[in-house]
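Before I ask anything, here is the structure I am working with.
Only one protein chain is missing from this complex, and each of the others stays in its spot.
Chain IDs A, B and C follow the sequence of writing; residue 1 opens each chain.
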Amino acid sequence: MSNTYGSLFRITTFGESHGPAVGVVLDGCPAGLEITTDEIQAALDRRRPGQSDITTPRSEEDKVTILSGVFEGVTTGTPITLVVNNKDQHSHDYSHIQHAFRPSHADYTYTAKYGTRDYRGGGRSSARETVARVAAGAIATKLLKEQGISVNSYVSQVGTIKLRKHYSKLDFKKIDANKVRCPDGKIAARMIGVIEDARNSLDTIGGVVSCVIQGVPAGLGEPVFDKLHAELGKAMLSINAVKGFEYGSGFEGVKLRGSQHNDEFYTDEDGSIKTRTNHSGGIQGGISNGQDIYFNVAFKPVATILQPQTTINDAGEEITLQGKGRHDPCVLPRAVPIVDAMAALVLADFVLRRKANKL
Amino acid sequence: MSNTYGSLFRITTFGESHGPAVGVVLDGCPAGLEITTDEIQAALDRRRPGQSDITTPRSEEDKVTILSGVFEGVTTGTPITLVVNNKDQHSHDYSHIQHAFRPSHADYTYTAKYGTRDYRGGGRSSARETVARVAAGAIATKLLKEQGISVNSYVSQVGTIKLRKHYSKLDFKKIDANKVRCPDGKIAARMIGVIEDARNSLDTIGGVVSCVIQGVPAGLGEPVFDKLHAELGKAMLSINAVKGFEYGSGFEGVKLRGSQHNDEFYTDEDGSIKTRTNHSGGIQGGISNGQDIYFNVAFKPVATILQPQTTINDAGEEITLQGKGRHDPCVLPRAVPIVDAMAALVLADFVLRRKANKL
Amino acid sequence: MSNTYGSLFRITTFGESHGPAVGVVLDGCPAGLEITTDEIQAALDRRRPGQSDITTPRSEEDKVTILSGVFEGVTTGTPITLVVNNKDQHSHDYSHIQHAFRPSHADYTYTAKYGTRDYRGGGRSSARETVARVAAGAIATKLLKEQGISVNSYVSQVGTIKLRKHYSKLDFKKIDANKVRCPDGKIAARMIGVIEDARNSLDTIGGVVSCVIQGVPAGLGEPVFDKLHAELGKAMLSINAVKGFEYGSGFEGVKLRGSQHNDEFYTDEDGSIKTRTNHSGGIQGGISNGQDIYFNVAFKPVATILQPQTTINDAGEEITLQGKGRHDPCVLPRAVPIVDAMAALVLADFVLRRKANKL
Partner (left out) sequence: MSNTYGSLFRITTFGESHGPAVGVVLDGCPAGLEITTDEIQAALDRRRPGQSDITTPRSEEDKVTILSGVFEGVTTGTPITLVVNNKDQHSHDYSHIQHAFRPSHADYTYTAKYGTRDYRGGGRSSARETVARVAAGAIATKLLKEQGISVNSYVSQVGTIKLRKHYSKLDFKKIDANKVRCPDGKIAARMIGVIEDARNSLDTIGGVVSCVIQGVPAGLGEPVFDKLHAELGKAMLSINAVKGFEYGSGFEGVKLRGSQHNDEFYTDEDGSIKTRTNHSGGIQGGISNGQDIYFNVAFKPVATILQPQTTINDAGEEITLQGKGRHDPCVLPRAVPIVDAMAALVLADFVLRRKANKL
């Protein structure tokens, strides 16, 4: 198991979906950063269940507590521990899935790997683990803000409905203006329609989150293996349900010729170095070049559906299984703060790592 | 800088494109594995320049030497060092690029990060560094072979020419049957046409490498951060020119509904557990499920083109630059052994890590 | 900050002495290990304040809670989180030390490093952090027990009173038979006298803990840097107040000649390989050889004394300071379970790491 991410700004998450709590230890946050419970709570509130009728109607408060590392409202340089207690952890009945290998869940693989698993609601493999990431991400976001770096994620595709506008035409302030978190109201309405249709069909649907990071100074990233985009990719791919990552020109860029794809440098009037195009997505040779960083993250449809499915149990016998309870028909709206959090955690780590590059 | 990859099967690469040598230290390879220089050399020969008229015509031998860790043809458990001397490192003239920030190269970002750089042929940012990866990958491949695991990469797209056949319809033995390394002869011919056209236009073109890993037992992968596909993604994204990674259903899968996307389990006649479809790409919850693993890797067009381009120098002045010498019009054919190598390195690491999961 | 220790069996500790809680996340514990709260509590009870009149009379319960990673009494392979709430964290008055740099404490160095610190009772630098180590150590000890490995620490010196008997003449079952944790009753009585005298003089006294690890198979340790004794040394030196570490013949061994010091091998009647002497302390070339491992750990006298001392405050002004409250006159009796815990954590890590040595 590797439940630790990051090099100098490093999180270790813990907790099962139906155990007593989920949480995170953040080690390496520099001393002197002001942080309040409210700031962390605000990030969690964007992720929490029950926030709209196109997400799971489970209502959980997800109240965060700071157990260590913050003294009189300021980080001390010691590990920061954030805990969110799980609600009603004993009230559910899991007998229908205790022995089942649910399709496209991790029941089978965890059993194959460990010989045992906490079967209650997915246990450790549940997306509830991302509560911990979002909590720690709020601190990373605060650190980045002090460096002038902003992270903005939004839903750019649901099913086949795609937001085709370039991000520069979007108003990031409108991301939270609708419940699907797409900053273009018209497209958002269509996306909501697709999600409602999936929900009404007792089904689920996938989509894409796009992310734009601005204000990044040139020089972040640690080649040859910890390239900035390689770490962003790993961080995104470590989120539940993610199937793909592309940055800059991405998969479409392979169709271009070098003469079309290359980003020419020029010196701006203020003396700063810029590129005329940005197919590079703000990263060259694995290191930020000062231009905007942007990338896309593909999420598969949620595996839990409220229709009967054929599968097997842990004795290898065929069974029919039907999802129960309150689940997300589409994970995308609630995935936005998770992508934000992981992007912030990656950037914060590279901000610290950069300090050791030159004497 | 992070020039180390892997947790228990761990490589550290070193060397600049025009320094004395490039090489790798592989730490953590278990004792008792038979390995010969010839096996490593065979892998390097698939990567070396000058192998066909659609790759760079530079002819380099890339002869590997084993400096440590192998005794009487068998690994001893101590670090294995492989070195490839660079040829003619002093014979070139780099005065035209010494002060230039070449478009979509890493000249500017290395300078921004370190305040200095080895400007000869890209220095450390050159794809020549992948010689070290391919050499180490040959040992990983040998280890995997003993575990019954095979890795097969091939070119599945060049520009807009795409191999649409499912991998199960391909004969991996034909990958090296043509110079573009696409196992379908007809598509390969078209791809070659596109590359030749790019070359004739003094331009370059991008593409996609697909990779299939077979024989992987259920249970490899280390959630929640070191998910098998997250590490594969990072490893691929750390390769020069890579812009995207997707596995299983990937970006296309976001359009599906859960009822279409879910992979139902069944028990095969031999008692083994399988899935009827494989949108999961052989990985669920970050852990292999015993089905084939497959993924795609997007490569941008090579940045060095033989046409004049406008850019700036390190004084911020506009300059016109034109690529000289012998360069690849398309990196894809030579990228295949690099993808093979990185995939093998990732898998070998997880094979070792798995040993610690159960008592 | 590095609050993580271990490679595959890895702990991250958190918490300040007077914050809400101290705790630990243990990542990498294999699945399938039976563990109860009682077993962990028993280890903590050996460490807790108020256990005798020669330790601090502060009475703290140190009740442990398992927050994650254990399901139905068995580890699941996911991170195990243990938390101990601090008692009465708001009831104390720290105004006398808020601005003081106490002699031989970490007040000054934390301030120099971070620019700020949690001044309440030492904050993160307090030995209260070892609660977390002892809790995690209980799980390591259980894992080792299943492998037939035992760890026994005891007090072998207090001030100038030294237990000179070879460990083979001691009955480890008697370690807890007296309050100083020296298994020889006569020497224990003298040690207690020395501690009482120090306490009565409003002073403190140092000492040595010795540790014997038995049942270790040959082959544990990871040269060249993570030698078994090097990791034991680091682990011990990371405990508060430790000033030295020696194993096997240690500092005395430097006086011997090679012909005296060398441990000759022989084959025992049962076919096992043994050494006639054990100056090596069970470790050769950094790897266990199957003989007993033994080492000594030096602890300085506790820095907090109930006498007035001259020092400075954070404005650089000379002040007089006098320890208040209830403190240990000698840390040795309560250090025994901490040495046990760290030794167990080191060994458990190497047990897991060894699994990857051979194919």
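In this section, a residue touches a chain if its C-beta (ideal position, glycine included) is under 8 Å from a C-beta of that chain, and two chains touch if they have at least 3 such contacts.
Please read these numbers as outputs of a predicted model, since none were measured by experiment.
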Original post:
Which residue among B:E60, B:D118 or B:E252 touches the omitted chain?
Top reply: B:D118
**OP:** Check the options C:C29, C:A135, C:L163 or C:V302 and report the residue that touches the missing chain.
**Re:** C:V302
Original post:
In the complete assembly, which of B:T37, B:Q51, B:S68 or B:T277 touches the absent chain?
Top reply: B:S68
Original post:
Which chain C residues would touch the chain omitted from the figure, given the whole complex?
Top reply: 1-5, 7, 13, 101, 103-106, 108-110, 112-115, 124-125, 129, 157, 159-160, 198, 201, 203-208, 218-219, 221-227, 229-231, 233-235, 237-238, 243-251, 253-267, 271, 273, 275, 279-281, 283-290, 296, 298-305, 307, 309-312, 316-318, 354, 357-358
Original post:
Taking the full complex into account, what residues of chain B touch the chain not shown?
Top reply: 1-4, 10, 12-16, 19-23, 25, 27-28, 31-32, 65-69, 71, 74, 76-81, 83, 110, 113-118, 123-124
Original post:
In the complete complex, which positions of chain A touch the hidden chain?
Top reply: 8, 28, 30-33, 77, 143, 146, 352-353, 355-359
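Here is the rule we go by: only the chains that are shown with their structure count from here on.
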Original post:
Hey, how far is the Cα centre of chain A from the one of chain B, in Å?
Top reply: 26
Original post:
In whole angstrom, how far does the Cα centroid of chain B sit from the Cα centroid of chain C?
Top reply: 46
Original post:
Hey, how far is the Cα centre of chain A from the one of chain C, in Å?
Top reply: 39
Original post:
Which parts of chain B, given as residue numbers and ranges, touch two or more other chains?
Top reply: 357-358
